[in-house]
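With one protein chain removed, the remaining protein chains of the complex are shown where they sit.
Chain nomenclature is as follows: A and B, assigned in order of appearance, with residue numbering initiated at 1 for each chain independently.
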Amino acid sequence: MMINLRRQKEVRAVKRVLWCGFVLMFVFFFSTATLYADSKAYHVGCIFAITGKASWLGEPQKNTVEMLAQKINESGGIDGKKLVLHIEDTQGDNTRAVNAVKKLIKKFNVCAILGPSRSGTSMAAIPVAQAANIPLISCASAEIMLQPIEERGWIFKLAQNDSDAVRKIYDHLVKRGLKKVGVITGTTGFGAAGRDFLIKMAPEYGMEIVADETYAPGDTDMTAQLVKIRNSGAQVIVNWSIVPAQSIIPQNMKQLKMEIPLYQSHGFANIKYAQAAGEAAEGLIFPAARIMAVDTLPKRHPQYALMAEYKSEYESTYKDNVSTFGGHAYDGIHLLSGALEKVGDDPAEIRNYIENARFVGTGGIFCFSPKDHCGLDKTAFELLTVKNGKFVVLEP
Amino acid sequence: MESGGFTDFLQFIFMGLQRGCIYALVAMGFNIIYSATGVINFAQGEFVVLGGLMMVTLTTGFGLSIVFAFLISTLFVTIIGILMERCTINPVKKPTVLRLIIITIAVSILLKGVAMIIWGKGSHYMRHFSGSDPFVIAGATILPQTLWIIGILGVIVVAFVVFFNLTMTGKSMRACAINRDAACLAGINDRNMVMLSFALSAGIGAVAGIIVTPIIQMDYARGALLGLKGFGVAVVGGLGNSLGAVIAGILVGVLEALSGGYISSHYMDAIALLILLLVLFVRPSGLFGSSEASRLKEF
Partner (left out) sequence: MRHKDYMGLGILLLVIIFLPFVITNDYYLGVLVFTALNCLTCIGLCLLMGYAGQISLGHAAFYALGAYATGILTAKLGWSSWMAMGTGVIISAGVAFLVGVPSLRLKGHYLAMATLGFGAIIHIVLIAAVNMTGGPSGVVGIPSLHFFGIELNTDTRFFYFSWSTVIIGLLLALNLIHSRVGRGLRAIHGSEDAAGSSGVNTSVYKIKVFMVSAVYASVAGSLYANYVNYIDPGPFDVMHSVLLLTMVAVGGMHTIWGAITGATVLSLLPEFLSSMSDYFESLGLSYQPDYDTLIYGGILLLMMLFLPEGLVDGMNSIRRITSTMFIRARKKLVF
């Protein structure tokens, strides 16, 4: 009886705490008083998928911007003003992304936004930023984000174009005289965009798509799809995906003793994927930003010094491999700090600055223009291959 | 390489077997807890993930041998299962099924968060247990890891049959599953049986995670994906029926592989699901479930 009474009291106490919590939550949440008014600083918003299903994308981006902001502020800030980053988490979710962009714009009054990490969240966030006239510099790759350019005046992107990756692959196939292509893609936004371009651009290069298969991110075995590709008489396989499941393809090909060459997309640019595929990954070819193979790049290359610095700094700070995704964030902060230094924190001025910006970044040599809000072409990619479990430049 | 019609068919069957055995293992974990509590444990996928991640840490991080790491990882997740039952399921005074289900959802979110903070957000990989040189059977190839998966599933099924039919504890658990009140009257401590069921199902989840990690690369967010298919398989096999889960699991895997191979890989999962639904509509208690048993656990 006593125990029961005590328990009831406990339950009541916890109930009270919970309810007080909710009341507090509402009051606190809707208190519009801003705690962050610091007019002597530059406020920049960042939205990345820091948790959730795409967190492996957002994590290196968050790490990179935090590292750079600290470095900038330690060396006296921009024009003596502190760079304040407001970092929001989208959880890879469209709804959260919309909320996060609004929060950055309306609550923190940021002058520009870097991110989101994913194409889907970017597409959801774009109408908000466009309507509020705040520059949004996405770290996702989908080209559809910038179309039509008249309605996307405030939107920029830093990741290389998917279509340029396809061009790079097809150029190489033409050189090798291979014509019959078996396409296999992951069922994510990245995979679908790649599939679209691979099929659409095939006639331009005289390619024939003889098989078109997909796999889900959770699949554990793709031999059925590969058998179909084998039976279709394909001379080459292009595997386009960004999820870990793509490492199973080379392993399954080895299992099926398929000897035809395998091309991957720039989504393969994660050394863990190559390590997971082990021996089977040796010799496969994929286009990627040069940051993935800095060590094997000739030192005279214009991007070399910058990328080597970023790589060594990132890897010593976070004990993790550098990635192209983090590189996009690096380029973004680089671009924005340049803009803030030149034109201050007026959003329209920043937009105009970016539209004419030219600079060397980790993703390539950027050359923005009012017509081109990406600023990269296929030269941003280098064909890489896997050698002894490492990414190396195919033809240095 | 020869690739006739039969060889292809055999290849699809091998693929289906591999996928199916994994589904079956996850489904068996669902079944054990369902039998004891009438609840679907939404944290089952998290057990799988924790098992896999622990295995990676022990083998590649600490350099333990596979057998040793296997045992420790399983033990680790089993303890987590016991803790989960003691801290979140046992204290509930008036357990309704829906309430317990939401509790398991909350626990799964918590476990996911903990795994994210401990293991980070990237994927983790480990080598196949015994190389990746395939065996060739009638032209079709099969990976040693697939044989491991099939073998371990077989061992677990045999161990289950022995445990539930020949040991006192196992018989008590079955008694509880059939009729809890009657079991209590016969002197069985039903709360302990619930704890035991969480321990067992966490252990099996861990084993599933351990053997699948070399193939898929584990990351903290995979639980839901692994769990949901397992849930479907458990239901179609007949909830509470472990043999049903094994057969249904392999059936689903093979169906997926065949529809991927012969119809369309874009819709392979959808086709398999559709067939599952049709099975349910024809047999509302699953392939091997008895409507008698399921009526006792309605909510």
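To be clear about the criterion, a residue touches a chain if its C-beta (ideal position, glycine included) is under 8 Å from a C-beta of that chain, and two chains touch if they have at least 3 such contacts.
For clarity, every value in this text was computed on a predicted model and none was experimentally measured.
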Touch with the missing chain holds, among A:82, A:103, A:180 or A:301, for A:103
Which one, B:107, B:126, B:195 or B:226, makes contact with the chain that was left out? B:107
Which residue, B:25, B:69 or B:236, contacts the hidden chain when the whole complex is considered? B:236
Touching the hidden chain in the full complex, which residues of subunit A are there? Just list them. 11-12, 14-16, 18-19, 21-22, 25-26, 28-30, 32, 35-36, 50-51, 86-89, 91-96, 98-100, 102-103, 105-107, 119-120, 123-124, 126-127, 131, 142, 144, 187-193, 196, 214
Absent chain, residues of subunit B that touch it: 34, 40, 42, 88, 91-92, 94, 96-99, 101-103, 105-110, 112-114, 116-117, 224, 228, 231-232, 235-236, 239, 266-267, 269-270, 273-274, 276-277, 280-281, 284-286, 294-295, 297-299
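To be clear about the criterion, only the chains that are shown with their structure count from here on.
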Once bound in the complex, which stretches of subunit A touch subunit B? 51-53, 55-56, 58-59, 187, 213-221, 223-225, 227-228, 230-231, 244-245, 247-248, 251, 254-258, 270, 272, 275-276, 278-280, 320
Inside the complex, what are the residues of subunit B that reach subunit A? 1, 3, 8, 11-12, 14-15, 18-19, 22, 116, 120-125, 127, 132, 134, 141-143, 146, 212, 215-217, 219, 221-222, 225-226, 229, 257-258, 260-261, 265-266, 268-269
